[in-house]
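Excluded from the complex is one protein chain; the other protein chains are retained at their positions.
By written order: A, B and C. Residues from 1 in each chain.
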Amino acid sequence: MWVPLDIDVRFAETDLMGVVHHSAYVVWLEAGRIAWMNAAGMPYTEVAASGHHFAVTEIGIEYRTPAYFGDTVRLETRLVELRSRQVGFEYQLHCLAKDALLATGRSRHICVDLAGQMTRIPQDVAERLTAGMARLMERTPPGMKQ
Amino acid sequence: MWVPLDIDVRFAETDLMGVVHHSAYVVWLEAGRIAWMNAAGMPYTEVAASGHHFAVTEIGIEYRTPAYFGDTVRLETRLVELRSRQVGFEYQLHCLAKDALLATGRSRHICVDLAGQMTRIPQDVAERLTAGMARLMERTPPGMKQ
Amino acid sequence: MWVPLDIDVRFAETDLMGVVHHSAYVVWLEAGRIAWMNAAGMPYTEVAASGHHFAVTEIGIEYRTPAYFGDTVRLETRLVELRSRQVGFEYQLHCLAKDALLATGRSRHICVDLAGQMTRIPQDVAERLTAGMARLMERTPPGMKQ
Partner (left out) sequence: MWVPLDIDVRFAETDLMGVVHHSAYVVWLEAGRIAWMNAAGMPYTEVAASGHHFAVTEIGIEYRTPAYFGDTVRLETRLVELRSRQVGFEYQLHCLAKDALLATGRSRHICVDLAGQMTRIPQDVAERLTAGMARLMERTPPGMKQ
């Protein structure tokens, strides 16, 4: 149920230490959960179109090995929490070419309406996320990490 | 009628060349025109609250000397064009401590409504911009560049 | 000799107007010229490894139609200037799904060494850029825009 996304490091994402700035990972994680939702059949664009957003309430990242310009980063994302008003994701970032674990992370979100008020995840959205999660589990080939 | 804004370079704005990435200047120019509008008595927050935005239609920057982490950048902004549906700004960026011209730039904007459609600048906004420009001109001390 | 790069708009690239912020395009153009150099057989990572950089001296963008979260942007890049110390690129950005021209742009660069001093483009780099440009021209299928 991990969904992969390959990200080519942008030059603009580096800093004067010569490595990717740690804030870039936060933007990548967001791309990862959007890729997860696409793969699960519940595109975030449709959540937004329904007048809802998954506002970030927590983010945590551990950085292990720096990423460099020229690297392709394999970001893997999975949904780990699905409540009536909250969702949570976990992330792993590798540089496959260097067989290196770059970072791990997690995020939690509340469902908000267009006024920014916390609200229940619409039933349709919750059902499609659940169904997508089930389908993604079936799809994961044997031997792949779950 | 140039309005100054001092910007402390953020570490995150540097790149692996060890200098400020050229995209950071684009964000700074925006802060400069917002500072100009505040100084002119027509805060951009009020333009937005009225249901209008100044969408960017053109941007141009010439980069002369790099900026570094640790630098304070003096950004000067002035309004150079005010039409029924368009505005234009010019910018100069210096590092005062090094007596260096970092960059020059310009931007043009159209007024759009919340649907993104081009529209006339509301009369109130146009009048306050005009009055602000006049007041800023009076304020500029003799010997300062106009 | 236009080299395409497809870019999925990141949520983080949007602003409170609901569209992609104009500064994101500047980062995209950089990704476009890096894609061009890869396609031309002169990866920018090798330029950097040789102790050189193409520092941006000018950038200009005209914004026609906004891009939105959920859009895939087709960025096309070509080299339009190759001098002893300078290079220049042009860019076109479309949203293919909407058949819309989003923006056009250009950038100019000088070759600098690791100390940031302007220097000649290394002969090897210049030759590979020239050969790459020639090869890319041959590859462009008839009927495609040049």
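Odds and ends about this structure:
Heads up, the rule we're going with is that a contact is a pair of C-beta atoms (placed from the backbone, for glycine too) under 8 Å apart; a residue touches a chain by one contact, two chains touch by 3 or more.
Everything numeric here is computed off the predicted structure, so don't read it as measured data.
In the complete complex, the hidden chain is touched by one of C:S23, C:T77 or C:S107, namely C:S23.
Seen across the whole complex, the unshown chain contacts chain A at 16-19, 22-23, 26-27, 30, 48, 53, 55-63, 66, 112, 116. For chain C, the list of residues touching the undisplayed chain reads 11-12, 14-19, 21, 23, 69. Touching the omitted chain from chain B are residues 8, 10-12, 26-27, 30-31, 34, 43-45, 48, 69-70.
The criterion applied here is as follows: only the chains that are shown with their structure count from here on.
The rotation that brings the Cα trace of chain A onto that of chain C spans 180°, given to the nearest 5.
Mostly identical positions are employed by chain B and chain C in their mutual contact, as over half of the interface residue numbers are shared between these two copies. Between chain A and chain B, the centres computed from C-alpha atoms are 35 Å apart.
Mean C-alpha position of chain B lies 26 Å from that of chain C.
Counting only residues that touch two or more partner chains, chain B has 16-19, 23.
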